[in-house]
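My questions all concern the structure below.
The block that comes next holds chain A.
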Amino acid sequence: MIELKNIDKDFITGDKEINHVLKNLSLTINDGDFITLIGSNGSGKSTLLNTIAGSLKPTRGEVIFDDIDVTKLKDYQRAGLIGRVFQDPNFGTIGDISIEENLAIALRRGEKRTLRWALKKENLKRYQEHLSSLNLGLEGRMKEKMSSLSGGQRQAVTLLMATLKKPKLLLLDEHTAALDPKTSIKILQLTDTLIKENSLTALMITHNLKDALKYGNRLIMLQEGRIIADFSKEEKEHLSVEDLYKKFDEDLNTESAKQ
Partner candidate 1 sequence: MKKTLRILLLGLFAASSMSLTSCKDDLIDIGILQVMTHDALNGARDGFIEQLKEEGFVEGENIRISKNAAEGDTATENSMATKLATSSDLVFGISTSSALALKSAVSDAEKETPVLYSAVTDPIGAGLIKSVTDHGNIVGTSDAGPTSKNIALFKEFAGITKIGILYNQAEPNSQVQKKECQKACDDLGLTLVDGGVTASNEIFSSLSGMIGEGIKGLFVPTDNLIASSMQALKETLIENKIVTVCADKASTDKGGTLGYSVDYTLLGKTTGKMAVRILKGEKISSITCSLSDSFPLEINEEFFTKTGLSLPDSLAKDKKI
Partner candidate 2 sequence: MNWSAVLQFIFTDAPTQGLIFAIVALGVFLSFKILNVADMSVDSLFPFAGIVSLSLINAGVPAFISLLIAVALGMIVGYINAALHVYLKINPLLASIIVMIALYTPNVIISKGNVTLLEGKNSIFMEVNSLFNNMIASKLVLLVLFVLVFFVAVYWFFGTELGLSIRASGKNDSMAKANGINTKKTYILGMILSDGLVSLAGALYGQMSKHFSADGGRGTIVIGLAIIFLGEVIFSSKSFKLSLLSLAIGGLIYWLIIDIIIEIPSFNTNYLNLTKAVFMTLVISIYELKKKLATHNNEENPTFMERLKRKIRA
């Protein structure tokens, strides 16, 4: 179980002005949850993800993984618990080295790296099996440089890398936003399959409200750094995209009425 307790995240902008991006945000992610997270630009979605991952330190509040307070841990210290897929396909992989080398790096995520040979034969077999399951023909191209793959292929491999060692939490930051519609669908289906097959806990940011409703067992709406709605699976099934828009507007009106 992952808990966020009273998270505030402030950024200081230029002239000593403070931008409160996350406001007293609390969230409990249960094991097995597949949460889709939506919100307008600037609502704090990426900041939230980065705070969970440790790339950003919260101004106030705690991040807890299975009763262990990880708030003070740096991102690379927490990385063993978390698998990440970024929006930019180039971000989660290294183009200059081979596919198998990328996978080897991911395999040791969170583990001590020693002078053991990185590309052991047993592991190479594993990679081949995993890559074949993607059905992209990549299992025969393991020694090729990652840069020779298309954006969609790279994201597929990134997904694989993020789940090679089972993470406590899979973070997906609009990971299909940079892909064409057809590839986007493939990657989302792959995501869904991987999460189900490995019983992963996942948090996925998406811009696409339809996808947000379609995937996952829980939908969270973020606006101006606050969680304004948290729908369960049953509730989601009855919602439409218009309902979501209405909810955003409602909340905005309520907030401005407050001020």
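Just so it is clear, contacts are C-beta pairs under 8 Å (C-beta built on N, C-alpha and C of every residue); 3 or more make two chains touch, one makes a residue touch a chain; residues count from 1.
A quick word on the picks: all candidates are chains of the complex that A comes from, given by their letters.
Keep in mind that this is a model prediction, so the values were computed, not measured.
By the touch criterion defined above, chain A in this complex contacts candidate 2 out of 1 or 2. Interface of chain A with candidate 2 (complex): residues 53, 55, 75-77, 79-80, 82, 84, 86, 91-97, 101, 104-106, 108-111, 113-119, 161.
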